[in-house]
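Our next item is chain A:
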Amino acid sequence: MGLLNFRKSTFKHGVHPPEHKEETNGLPIRQFPFAPLIILPMAQHIGAPSQIVVREGQEVVRGQLLAKAGGYVSVPLHAPISGTVRKIANVPTISGKMSLGIFLEAFPASSQEVMDGTPIDLETATAEEILKGIQDAGIVGLGGAAFPTHVKLKVPEGKKCDVLMINGIECEPYLTTDHRVMLEQAEDIFVGIRYLLKATGAERAIIGIEANKQDAAGLLESKIPEGDPVTVKVVPVKYPQGSEKMLITSVLGREVPSGGLPIDVNVVVVNVATTAEIGRLLPHGRGIQERVVTITGPGVKKKGNYLIPIGTPLRYVLDQVGVDEQVSEVYMGGPMMGVAVSNLDISIVKGTSGIVVFTDKDVKKTEKVYPCIKCGACVDACPISLNPSKLGILAKFEAYERMAEEFNLMDCFECGSCSYVCPSHIPLVQYFRLSKSIVRKRNTTKQAT
Partner candidate 1 sequence: MANPTKNNTGFLASLKDSPSTDEFIKGLWRENPVFVQVLGMCPTLAVSNTAMNALAMGLATTFVLLMSNLLVSSLRNFIPKQVRIASYILIIATFVTMTDYMIQAISVDLHKSLGAFISLIVVNCLILGRAEAFASKNTLGRSFLDGLGMGIGFTFALFCLGAVRELLGNGTLFGWAFFPDTFQEWIVMILPAGGFFTLAIWLLIFNAAKERRATS
Partner candidate 2 sequence: MTEANQIQKTAAGNSLKMLQAMVGIGIFCALMIVLTFQGTLPIIKKKKAEALEKAIFKVLPGIEKTEAYQLGQDDNFTPLAGEGKEGQVAYAGYDQNGKLVGVAVEASGQGYADIIRVLYGYDPEKQAVVGFYVLESKETPGLGDKIEKDPNFQANFEALDVSLADGQSTLKNTVITVKNGAKQNPWEIDGITGATISSRAIGNIMGVSTAYWVPLIYKNQAAFIENNEQ
Partner candidate 3 sequence: MLNKTLNISTSPHIVKGIGTDDIMQNVVWALLPTAIFAVYSFGLSALMVLIATTAACVLTEHYLCKFSGKESTISDWSAVITGLLLGLTLPPNFPVWMAFIGGVIAIALGKFIFGGLGYNVFNPALVGRAVLQAAFPVAITTWYPAFLDNRFSSFSVSTFTAPFMEPTVDAITGATPLSAFKFDHVVTPAYDLALGLITGSTGETCAVLILLGGIYLIARNMMNWRIPVAILVTVYVLSGILHWVDGQAYPPPLFMLFSGGLMLGALFMATDMVASPITPLGVVIYGFIIGLLVVVIRIWGGLPEGVMYAILLANAISPHIDNLIRPRVYGTTKSVKGS
């Protein structure tokens, strides 16, 4: 970066929460033990749940198809372990809703060989075939959103994708999943990028990495295969840099229009772990069976980055790593946008990028909520230049329509920066989440009538 670089390669505002990444970013990815019983909910991605194709009592091999995609916006599910389908019943999910799920009991002494499917040949496959392959592999966004990747990669007619953005930002505090993936699975990533370039028709790929992962950036830069149109871009450390829109603005200076998608500015963004997974699975035609999860937080004894089979019950995971006596809250995802777990009987799903355990003393105290003093900290923090202070007051007085019409409520992507900085401890994000859902509901009723 030279002095002549006038446009700072970052977005506006944002916050700097303490990173806490040093505890796990040096720990290599380790295989996690197979749980004796894993539970696979069918709704672990955005879109229609997968449709079960096995029956109770059936024996399955690791990698075998358990459920097929329930529609276009859906993905299939593969067996993460070899074992017997014990039961098909409703299981709890993180959102609190129940979902149909498969209880899979592992064969006691299986070697857990993976079954291969039809490989997708990078050289001969068409873009359509690659997308189909990605869907068949059950790949969803592994950064946390769990949105089916093939849907995102499909460039709508009339639009063009010129840049493929590989998201290796990982701005959430504590999490080091992507960091380790970049350090250990560089080859897979570059293979994945080739598939993705072909699928999207993009001219070049840029890997965006935050400055706190210089080692990963250096490694990837050195390993770029010759002739591949890939560059590595290091951006300043700032939350929520990892949000698609913020990343695009930081790296390319383009702004995704309100209510639009990255493809509206000719960009497709794919998470780096997802890319690695594509690069690893597609040549063998396999489906996802496991993923890298950072297990960390002050309440965890054996912190680390683990390769955990999908469906491993959270209780089993925590038992294995050991948890502090004073455990208070467990989050799936990072502490900024992750969800607090109410029930340990849920499982690790495809979207689980990290598990953070806080003890009593780490949890934000249920501090007294003061009235908004209009200090403007939230205004300085909001990455999309909303006025959370005003929105918060309007939400308190239930002026939802005004929030949406005048103050761009619907553009809020709930990054939590405003709540993080608020000195009055107003649960702004919670207000906005609620307000957004009310506005959405009212809009649908309005359309209906």
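On the choice of candidates, all candidates are chains of the complex that A comes from, given by their letters.
Everything below uses one rule, namely that a residue touches a chain if its C-beta (ideal position, glycine included) is under 8 Å from a C-beta of that chain, and two chains touch if they have at least 3 such contacts; residues count from 1.
Just so you know, these numbers come straight off a predicted model, no measurement behind them.
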Subject >> Selected neighbour of chain A [touch, this complex] from 1, 2 or 3 >> reply: 3
Original post:
In their shared complex, at which residues does chain A touch candidate 3?
Top reply: 11-12, 15, 17-18, 173, 245, 249, 255-260, 315, 318-319, 323, 325, 327-331, 335-342, 344, 356, 358, 363-364, 367-368, 370-377, 379-380, 383-387, 389-390, 405-408, 411, 414, 416-417, 419-425, 427, 429-430, 433
